[in-house]
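As structure tokens, the structure follows; a few thoughts come after it.
As you look at this complex, bear in mind that one protein chain is not there, while each of the others sits in place.
Letters A and B mark the chains as written, and numbering starts fresh at 1 in each.
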Amino acid sequence: MKARSTTTTAVLKINDEDHAVAFPVHHTLLEVLREECGLTGTKHGCELGECGACAVLVDGEPVLSCLMLAAEAGDRNIETIEGLQRNNDLHPLQTAFADLGATQCGYCIPGILMLAKALLEREPDPSEGQIREALSGNLCRCTGYNRIVLAVQWAAAMARGDDWRPPPEAFHSTSLPQASA
Amino acid sequence: MLRLPPIDYRSPQRLEEVIATLASENVRLVAGGTDLWPNMKRRHQLADTVVSLMSVPGLRGIEHGKDGVKIGALTSLADIVRDDKMRALWPAFTRAVASISSPPLRSMATIGGNLCVDTRCTYYNQTEEWRRSIDYCLKEKGTICWVATKSPRCWAHSASDSAPILCALDAQVKLIGPDGERVIPVSALFRDDGIDYLCKKSDEILTELLIPAGSDQDHCRSAFWKLRRRGSIDFAVLSVAAAVWTDTKNTVTRATVYLGAVGSSPVSIDVESLLVGQPLNEDLIKQVAQRAQKAATPMDNTDFAAAWRGKMANNYTHAALNEIAGLPVRCAPPKHGLTVV
Partner (left out) sequence: MPKSDSKPAVKASKDNPELRLIGTPFRRVDGRTKVTGQLQFADDLSFPRMVYVKLVRSTVPHANIKNIDCSEARKMPGVVDIMLGEELPVPYGILPVSRDEHALAINKVRFVGDPVAAVAALTEDQAHEAALAVKVKYEVLPTIDSIQTALKTPEPRIHEYGDEGNLHKKVSLEFGAVDEGFEQADVVLEDTVFFQGNTHLPIEQHAAVAVAEDEDRVTLYSSTQTPHYVHRALARVLQIPASRIRVIACSVGGGFGGKTDPFNHEIIVTKLALKLGRPVKATLTREEVFYCHRGRHPVLMNLRTGFRKDGSMTAQHLRTALDGGGYGSYGVASTFYTGALQTTTYTLPAYRFEAVRAFTNKPPCGPKRGHGTPQPRFAYEIHLDKAAEKLRIDPAELRLRNLLPANSVTANWLEVGSTGLRQCIEAVVAGSGWKERYGKLPEGRGLGLACGAYMCGAGLPIYWNHMPQSGVQLKLDRSGGVAIFCGQAEVGQGSDSVLAAIVAEILGISLADVRLCVADTDLTPVDLGSYSSRVTLMMGQAAMQAAERARELIAKAVGAQLEIPENYLVFADNRVFYSGDPDKGLSFSEAVIAAEARFGTLGTTGSYTPPRAPGRYRGAGVGPSPTYSFTAAILEVEVDPQTGLYNVDHVWLAHDIGRAINPVLVLGQIEGSVYMGLGEAIMEEQEFRRLPKRLSPSLVHKMPSLLEYKSPGFHDMPEITSYLVETDDERGPFGAKEVGQGPLLPIMPALANAVYDAVGVRVDQVPIRPDLVLKGLQAKAKGKEARVGPANFPEIDFGDPVLVHTPEQGGDGRAVDDPKAKRRTGVGSSTGTMKERDQALKEKDSAALTTN
């Protein structure tokens, strides 16, 4: 096996900003984003394409950054979690996730938000089944997923200018049945 | 973080250059990278040089013609799933591709890569450190197949979901090598050996796939059923791909059934001798399902109890053929991959 690897350089276009970086050619986009560009919002949970935590968008398509060489990302349009907000305004997905408690520890959330963004761009009014399928490559151990699905529906409504909100029982206890004697 | 070992990486724009590079020592070919990179990170596949096919133009896209549909080897699984015409013509193929791994992986992975995906085994798909602790295995560096310790062969199982359905649909692949190109049936691409599982030469490149037309005229109905623990991410622990051609009188003229993940290659079930010349009925389906159970060789090298997976080959074959025959389907598969996004 080779002891030393080749170093390469690239200008990566990330969230519409150019990053000129030098990195070993065997380094993945995940490693270069986090370690060369300082964009640590993209997380990792397995580095084998099994959990979705490292998902980013490349030319609008969701991609597992742990399975893509940074060298392959040179002239492409990369979007990461850091680019989701516009100036200081949250994207509707971010607002919905924060307000609905769809994020608990928050570690898997950047990847999920990027998948959700790609979904909403393709399908502004997704069904529950479409949301579950679009996000099904992303594992979360905190939330139990249902609240995330609801948050995506809420965000989709916000983005469409629809005033639909999640039902009251998403925020409060379901009404207790009248206690029997 | 688990990282790749150092490599030289090349991404030439000419196919000839890729083929020429493959002639050197310790070179591996990569396309979408979803199989090779994890294998290299775990170091059960190693290379000094990795040569990518991704910069070679003309190897991606779906072309519907009168001979059938041609799919470039670099076409992403996501693009196949989203092709409306494909879904209309070969719903079982779309269903199989839509069930592969997860959405972000499908937007990276290529159909050529999925056909050639390495065989899998829970004694093999492990890190270098883990494999040291079992003193490796027959498939890589070791001398024993831990799945069947007295066996002289490797029992790693076929892991492609597209392979069984493409076999069942009589699809063909084009291979280009230093000596030119050849077209072979997908079913001839595989060999029943966990190590040497492809009949493709190491410097041959799978460039194109053809699903022959005529299927709809001949009333071909197909089905794909996949068993796995979860509704996404997981490889199949059993898949059943079936295609049945009938004439205008509903008599079967041709039929194919292939099982995935219960052998080192897609397992062909002899169904023609049972079905051809007869209309598909509950009794015949039962007999096919029993043949499937017999032909399956599930081993304890993936998820779920092996014996139960063997039994499921019966149930799932039954379900797939019932679906084709329009009979009620009773199995409750895990909810998965049926929603297209």
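Everything that follows uses one rule, which is that contacts are C-beta pairs under 8 Å (C-beta built on N, C-alpha and C of every residue); 3 or more make two chains touch, one makes a residue touch a chain.
The structure presented is a predicted model; accordingly, all values stated were derived computationally and were not measured.
Panel shows chain A; residues 3-5, 24, 34-35, 39-48, 50-51, 53, 80-82, 84-85, 90, 93-94, 97-101, 103-110, 113, 132-133, 135-136, 138-149, 169-174, 176-180 of it touch the chain omitted from the view. What chain B contributes to its contact with the hidden chain is residues 1-3, 5-6, 122-123, 125-130, 132-135, 144, 146, 149, 229-235, 303-305, 307-308, 311-312, 315, 330-336.
Methods note: only the chains that are shown with their structure count from here on.
Contacts from chain B toward chain A in the complex involve residues 1-9, 11, 33-34, 37-38, 41-42, 46, 48, 52, 54, 78, 101-105, 107-108, 231-233, 336-341.
Put simply, chain A touches chain B in their complex at residues 1-6, 24-28, 30-31, 44, 46-50, 52, 55, 61-64, 66-69, 71-72, 115, 119, 122-123, 126-127, 129-130, 132-139.
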